[in-house]
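Below is one structure, written out as structure tokens; the observations come after it.
One chain of protein is taken out of this complex; the other chains stay put.
Every chain is named by a letter (A and B) in the order it is written, and numbering of its residues begins at 1.
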Amino acid sequence: MANLRIEHLHKRYGATAVLNDVNLKIEDGEFVVLVGPSGCGKSTLLRMIAGLDGASGGDIHIADKLVNTLAPADRGIAMVFQSYALYPHMNVRKNMTFGLKFTGVPPAERERRVTEAARMLRLDELLGRYPRDLSGGQRQRVAIGRAIVREPAVFLFDEPLSNLDAALRVSTRVEIANLHRMLKSTIVYVTHDQVEAMTLADRIVVMNKGCIEQVGRPLDLYYAPANLFVAGFIGSPAMNFFEAKVAGVEGACARVDGPGFRSFDLPATSLKMGDTLTVGVRPEHLARREDGSFTVEGVVELVERLGESSFAYVRRADDRLFVAEVRGRQTPTPGERVALAAANRDVHVFDSSGLRVSSPTNT
Amino acid sequence: MPESVSNITAQMPRAKLAGLLLFFLGPAVAIYTLFSIYPLVATMALSTYTSDPSGARSFVGLANFKTLLGDALWSKPFWNALGNNLIFFAVHMCVQNPVGIALAGLLSLPGLRLRGFYRTVMFLPTMLSVVIVGFSWNLILSPLWGVAAGALKAVGLGSLFAPWLGLESSALVTLSLISVWQFVGIPMMLIYAALLNIPDELIDAARVDGLGQFRIFFHIKLPLVLPTISLVSVLTFVANFNAFDLIYSVKGALAGPNFATDILGTFFYRTFFGNQLQLGNPTMGSAVATVMFFIILLGLCLYLFFVQRRIRRYAF
Partner (left out) sequence: MTTEQRARSLGVHVVLIAYSLLAVGPILLVVMNSFKMRNAIFGSPLAPPDAATFSLIGYEKVFRSSHILTYYSNSLIVTLVSMALVLLFGAMAAWALTEYRFRGSTALALFLSIGIMVPIRLGSVAILNMMRSAGLNDTLTALILVYVAQGLPMSIFILSEFIQQIPKDLRDAARCDGVPETRIFFEVVAPLLRPAIATVAVFTIVPIWNDLWFPLILTSSDSTHTVTLGVQQFLGQYITDWNSVLAALSMAILPVVIIYVILSRQLIAGLTSGAVK
């Protein structure tokens, strides 16, 4: 078990910067998920922690030890790969013990660890089988088992669920969460799937274009995204964004106005008359209600019915579309004119550089 | 995204990396350099020397090449061998490749039965030694045995038979065709493999568009395997200008009748080792080998500059 500290980490391939000044502290026993769109550098960061890719600058500490120049095997990590990376010519037992041979673990101890891990992962029956005879889910468990027997200080997972079908993905997700509860180990987990990130993580690290956009607990990211990128990335369907302007400043309040919605007041000190803003509201927070400070109107163009709720695609007067999630049986019909409102705390306002300003107060 | 090469070397201490490279690359590089590259270079160097009857060598610059290309005693057989070699190559290009393409096209037809059997049988001659193949054909075409004559007679073409291998006018083409017969398996297999790589959906799409098998072959498949065909042509070129075994085993070092089947390989061998008519001459042999090297190099350059560049490769 160990903590992990990353300081000023840089990575360049030729002229392109893949990681740009990444700083991150992970506590002992914490489950941290790196999430972001493809190409954001999350996998590279993980591979650099593992020692599979070298850094162009910066330091990595594992258990307060600088590991920059250590080989992967000497860093106290174990990695689970997206493709599982099981040795095809070795059976399950051999797959799990192969690495231990080279790290000086005596045979009896190897045996004990394999038995233990096999029991934990329900692999007892499969120890003599070869990877080609295993299902996707079983291979996944073997890959995790191979990591467990190394008894690493830090577990690294690289998109471990993306090769599984939807049903298996959910059950394996639960298993990984249970595993973390039992082992209490430090885990760094890379995914592009925000549901995995939200459900598994103690803390989520949202990355974009080689930089960390925000680090925080899942619900903090959801309810208080620090910037436009995180706001748009977390949540599905994505948050609606509306262009807006500061129409007037009165004391500590700025009046926000824009096409297609009713203007509202914002407690903001630093805003000036004429500043451009972006207002963000999640589809699930828009409803037919009267108490909201943010109300937007339009004509329903298309309705997607999911059962528990429906997504209404609404066209505003300025011809932009936005999405609202409507719960219950009373689904809107196409052509219907609707006015939808959101509660104050669910309205997010971002300034022209994309940073969060605050939520509105009541008018 | 990470590159295809491992970045593991970045964290490795220099000494360790050097040790690994020495261990993995050392044997191959050593043997290859010592027994392949060094002899090539040494042979080229030797081509600028001459040796007197006592065996002492002296540097003569490009004199050997002057002799080879200027002295009628040398230049006549050289140009003859080069000309014959070009004919040998032309026959391969005009017969081996079209036949190979056609067979590959037939073999790759969807739903063909006995595909494996045909493939195995047709590739068989390619596996045999050129010496054996040459000699077998020598017997078959021999008027003494009369198999070929008999076969022609059976289909009413008996009058066409002639001792092709023995006639000055037909010996070279006959030998070329024997070589084609043996090696047609290579273009057939490589093109067949390329044809198999074309996604089925593409062919299905063409069928839905109303194209027949012939049009699909000429308009879809053939353009897509063009890179393979050009690769096969280069392989054929290098093999042809390096050929020796067939002529030597059927016709001997003198490449008769009257040098009608002499190609660069046999010319090189005669010059180097000598024969009934002349003594072996290693330095002139080296000169011939050097010229052959430049001919092959020229061919490769022409290919790289004029063919390779114009060929488009398509990703599926």
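Operating definition for what follows: a contact is a pair of C-beta atoms (placed from the backbone, for glycine too) under 8 Å apart; a residue touches a chain by one contact, two chains touch by 3 or more.
Source: prediction; values computed, not measured.
Given the contact rule set out at the top, which of the displayed chains would the hidden chain touch in the full complex?
A, B
Among B:Ala63, B:Leu106 or B:Ile220, which residue is in touch with the absent chain?
B:Leu106
Out of B:Ala42, B:Ala90 or B:Ile311, which is the one that touches the chain we can't see?
B:Ala42
Touching the missing chain, which residues of subunit B?
2, 4-10, 17, 20-21, 23-25, 27-29, 31-32, 34-43, 46, 103, 106-107, 109, 112-114, 116-125, 127-133, 135-137, 139-140, 145-147, 150, 181, 189-190, 192-194, 196-197, 213, 227-228, 231, 234, 238, 242, 244-245, 248-249, 252, 265, 272-273, 282, 285-286, 289-290, 292-293, 296-297, 300
Residues of subunit A in contact with the chain that isn't shown?
Within subunit A, the residues that touch the unshown chain are 47, 50-52, 71-74, 77-79, 81-85, 87-89, 98-100, 102-103, 146, 150.
Basically, only the chains that are shown with their structure count from here on.
Just how far, in Å, is the C-alpha centre of subunit B from the one of subunit A?
About 58 Å, centre to centre.
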